[in-house]
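To start, I am sharing the structure in question, which I have written as structure tokens.
On to subunit A.
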Amino acid sequence: MELIWLIPLVPLAGFLLNGLFGKSFSKPVINTIACGTVAVSFLLSLNAFFGLLRLAPESRSVEYILFSWIPSGSFNADVGFLLDPLSAVMILVVSGVGFLIHVYSVGYMAHDEGYARFFTYLNLFMASMLILVLANNFVLMYVGWEGVGLCSYLLIGFWYEKRSATDAGKKAFIVNRIGDFGFALGIMLLFWTIGSVHFSTVFDLAPQQLAYGGGIVTAATLLLFLGAVGKSAQVPLYVWLPDAMEGPTPVSALIHAATMVTAGVYMVARCNVLYMMAPTTLLVVAVVSMFTAFYAATIGLFQNDIKRVLAYSTISQLGYMFVACGVAAFGAGIFHLMTHAFFKALLFLGAGSVIHAMSGEQDMRRMGGLKSKLPVTYTTMLVATLAISGIPLFSGFFSKDEILWQAFSSPFGSPLLWVVGLLTAGLTAFYMFRLIYLTFFGQRRYDDHVASHLHESPKVMTVPLMILAVLSVIGGYIGLPKALLGGAWFEHFLHPVFAKGAEIGKLAEGAGESHATEYVLMLAAVAFVVLMIFTAKRYYLDHAKDSEQFEHGFGGLYKVVYNKYYIDELYDKIIVNPLVKGSNLLWQKFDVLIIDGFFNGAAWLAGQWAISMRKLQTGMVRSYAFVFLGGAIFVIGYLILSR
Partner candidate 1 sequence: MVPLEYYLIVAGIIFTIGMIGVIFARNIIIIFMAIELMLNAANLAMIAFSRNLGSMGGHVMVFMIMTVAAAEAAVGLSIIIALFRNRDSANIDEVNLMKW
Partner candidate 2 sequence: MLEFVLITVVKAVVVVTVLLLTCAWMTYAERKILARMQSRIGPNVAGWKGLLQPVADLVKLLFKEEVIPGGAQRALYLLAPLLAFIPAMLPIAMIPFGNKITLFGREINLVIANYDNGLLFILAVASLSVYGIVMAGWSANSKYSLLGGLRSSAQMISYEIGIGMSLIGIVLLAGTLNLVDIVGQQNVWYKWFIFRQPVGFLLYFVCAIAETNRAPFDLPEAESELVAGYFTEYSSMRFGLFFVGEYANMVTVATVATTLFLGGWQGPFLPPVLWFIIKAVAVLFIYIWMRASLPRFRYDQLMKFGWYVVIPLALANILVTALVDLL
């Protein structure tokens, strides 16, 4: 466990190796370095995890300080790493899923020009993400936070010859910046009021120094949540994530589904003590995220781009996680984060496999009937779809149901949240099965040219799919709720991290309604989901001809939803355009006239002054000596007279 500092540093070494010498390495060397370093990280993470298990539950928090980074007066930030159940789960998910996606990329990117560059970025991302989750203070976490943002930007714009890709990269970067701004302000506010950026110090001192529900803690948590909103693509800062699908599919799977976008959830969970002190913030979190979940799900309904459907689904599922946090069920949020990482990564990789097979085609309307051609991809994607839809016995069912139950029963929850959550779950099932039916069932709608290239992906891609499929099934069982005869082991494991927050919020572990209520709610959810699946089957498989009619049957609503509520256009109109115009105005008037004029004027003045002063420098040694003498006389005279 003393080796935890190596976990982020090994991929960093891989980044440096590939980044500096990648051009001269052959592809096998590059991918050995890239995958190898991540594998080492994963093994170290496993080692750390089991090391943690060997400890008593109360003492499962290990800090390892590598060196003092910014010692400056009262401000002190270390490069230090914190290993506790929460970060242990995160590093396992990040390095594990990350490793699988690295392996998958070896196949997916095999013929790409920027092979070395791609793996360099991926390794840098792994290092940043692991720093983010392992950091023991806000500042180091911010380093990782910005690092993953940078990698996200680099990887979205990976195919930089494509205008849309670079635009999407910029969009992601700029939108994220808004959130990061809030995050940074939140850190500063915390340091200002508490005097430390160190997690354990902050969380120890916050309950004593800040008033429960007071303005400062509310403001700080809201600012931190702003950061989470940006990074985790919640309303209103979600707009970058769908565009981020311009990046290579493994990137979408790794960064924009499984790991980076969940950083916000992780951060909120990490700061659970603060959030529990600010009920107002919790309400905001719950409402915003539940709205996001529902809203993104509705957009997802009628998208035709296979990756966009998944993107909106991701936004929606992230909303779910935040709902859990908003109702103070952080454990459930992290649980869903983990299962989601499995099945959403699987879905994206599967979609990537499909796209790969279809020679880059992403429009579902030109697919269909791929089931027999891509059997492995189909099977694994079906497993993932079942999981995300919340079909019992699959992992998604347990985590999603846990969230819904908490939304209903938690002191911070309400039946209304449950209803919206239920609707969202139904919509999720609907669009996911729409995706499955359109892609794998029905008649083929692709041309012969595509058909001639159609092939199942190589082993290097399908094996990670299968592993993820297995995880998507069994991943839920570690958190089997008590109502289903499980031990809720996952929540027990995480409990030490959230105990303090729970204490503040006066939550009793395992309290709540009777199991009977839980069963009823569970059944209702399953029933609704199954109903929605059949609806999807009705319109997209059995009577595929009706689908267009069905979609247009919603009239104006369909059009609005199809166009994503015109949010991008709205942002363009009310934010981007005025900003551009205002900037132009400032540039032409203020910048050129006033600022440039000021500096040019200052330079001119200095020049004139210099021209007049340089006459003093005659080059005549004797006059220098004369001035020297005068100065000496003056000083001596002054000393004499002032005595």
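On how the list was made: all candidates are chains of the complex that A comes from, given by their letters.
Everything that follows uses one rule, which is that a residue touches a chain if its C-beta (ideal position, glycine included) is under 8 Å from a C-beta of that chain, and two chains touch if they have at least 3 such contacts; residues count from 1.
The model shown is predicted, which means the values in this text are computed figures rather than measured ones.
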{"item": "For subunit A, as assembled in this complex, the candidate in touch from 1 or 2", "value": "1"}
{"item": "Parts of subunit A lying in touch with candidate 1, wherever the complex brings them together", "value": "614, 617-622, 625-626, 629"}
